[in-house]
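Below is one structure. I have some questions about it.
All protein chains of the complex are present and in place, except for one that has been dropped.
After this line comes chain A, so read on.
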Amino acid sequence: MHGTHRIVSKTQLSEEVFRIEVEAPLVARERKAGQFVIVMYDEEYSERIPLTIADADPVRGTVTLIFQTVGASTHKLALKNPGDEIVLLGPLGNPTHIERFGWAVCVGGGIGLAPLYPIAKAMKEAGNRVTVISGARTKDLLIMQKELVAIADEHIVVTDDGSFGRKALVTEPLKELCMQSPPPDIVVTIGPPIMMKFCAETTRPFGVKTLASLNTIMLDGTGMCGGCRVAIGDQTKFVCVDGPEFDAHLVDWNGMMMRLGTYKEIEKEAHDRCHLEMQIAKLEAHAADKESAK
């Protein structure tokens, strides 16, 4: 039986953010900007973790994933090393609708900058003028900056604490851009739900078409379970097959955020346990080192 894929490289981008490159020739060949994969760190007990394809190299047959260690499962994934095999299914979801809109503003927050990159790149390749707004809590969490700078016509950086770029939330420069005339033709936003919600509220009065890439809880990623459902206008949609991108002005953000919290308590417990285990492992390794040094 085949179905696992080998990790070929791993880089730590910041304390919490990792980049892995995984051998998956078919996925690398088929995927388009905006699509994602589901990975599992093993075949028996792993959770199914949706991650956007941040980049792909069809020639080498690899896909690049960038993820933040937010809970137990992403931590366990971060423990995998080059040479290890992981489960990977994809490409899933619909590709971003890319065309020559004119002026495209791409807004990314935190880890959302990783999935934003392929979309911004595709927008640029389609002949759009691309403005990127990169936002993060603090300087260390700003990722993909080199790549984004390389393709953006303009690049605006903001941090919550002012440790780099402007001290502001992404909605501030976004509003300024919307006030220009003519305003942007399209805005794409990826990041924490709360950020996407406020981006939607920022562009709404200007009538600027805004797309958001939703990161709901997912299980199969193929439309089988309905766990990823979210209200879009007066309809319920499955993010994994109908999305992941939707008109940000129609998304029921509050409903989506509530559903994201479904397992919060259990996950926190698992996360804490995972931290504890890693702490113990470190201590033991330290003790063993000391032992062997003697």
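Operating definition for what follows: a contact is a pair of C-beta atoms (placed from the backbone, for glycine too) under 8 Å apart; a residue touches a chain by one contact, two chains touch by 3 or more; residues count from 1.
The criterion applied here is as follows: contacts and distances are computed from a predicted model.
Student: Between "Heme exporter protein B", "Sulfide dehydrogenase subunit alpha", "DNA polymerase III subunit delta" or "ABC-2 type transport system ATP-binding protein", choose the name on the UniProt record of the chain that's been left out.
Tutor: Spelling it out: the chain absent from the display is recorded in UniProt as "Sulfide dehydrogenase subunit alpha".
Student: Considering the whole complex, which of A:12, A:138 or A:236 touches the chain not shown?
Tutor: Residue touching the chain left out of view: A:236.
Student: Quick one: say which of A:13, A:66, A:88 or A:251 touches the chain that got left out.
Tutor: Touching the chain that is not displayed is residue A:88.
Student: Tell me which residue among A:82, A:102, A:207 or A:226 touches the hidden chain in the full complex.
Tutor: Answering carefully, the residue with contact to the hidden chain is A:226.
Student: Identify the residue among A:70, A:150, A:266 or A:288 that touches the chain left out of the display.
Tutor: Of the candidates A:70, A:150, A:266 or A:288, A:266 is in touch with the missing chain.
Student: Kindly note down the residues of chain A that lie in touch with the hidden chain.
Tutor: Touch set of chain A with respect to the missing chain: 1-4, 26-27, 30, 40-41, 43-48, 72-73, 76, 87-92, 219-220, 222-227, 229-231, 236, 241, 252, 254-255, 258-259, 261-263, 265-267, 270, 273.
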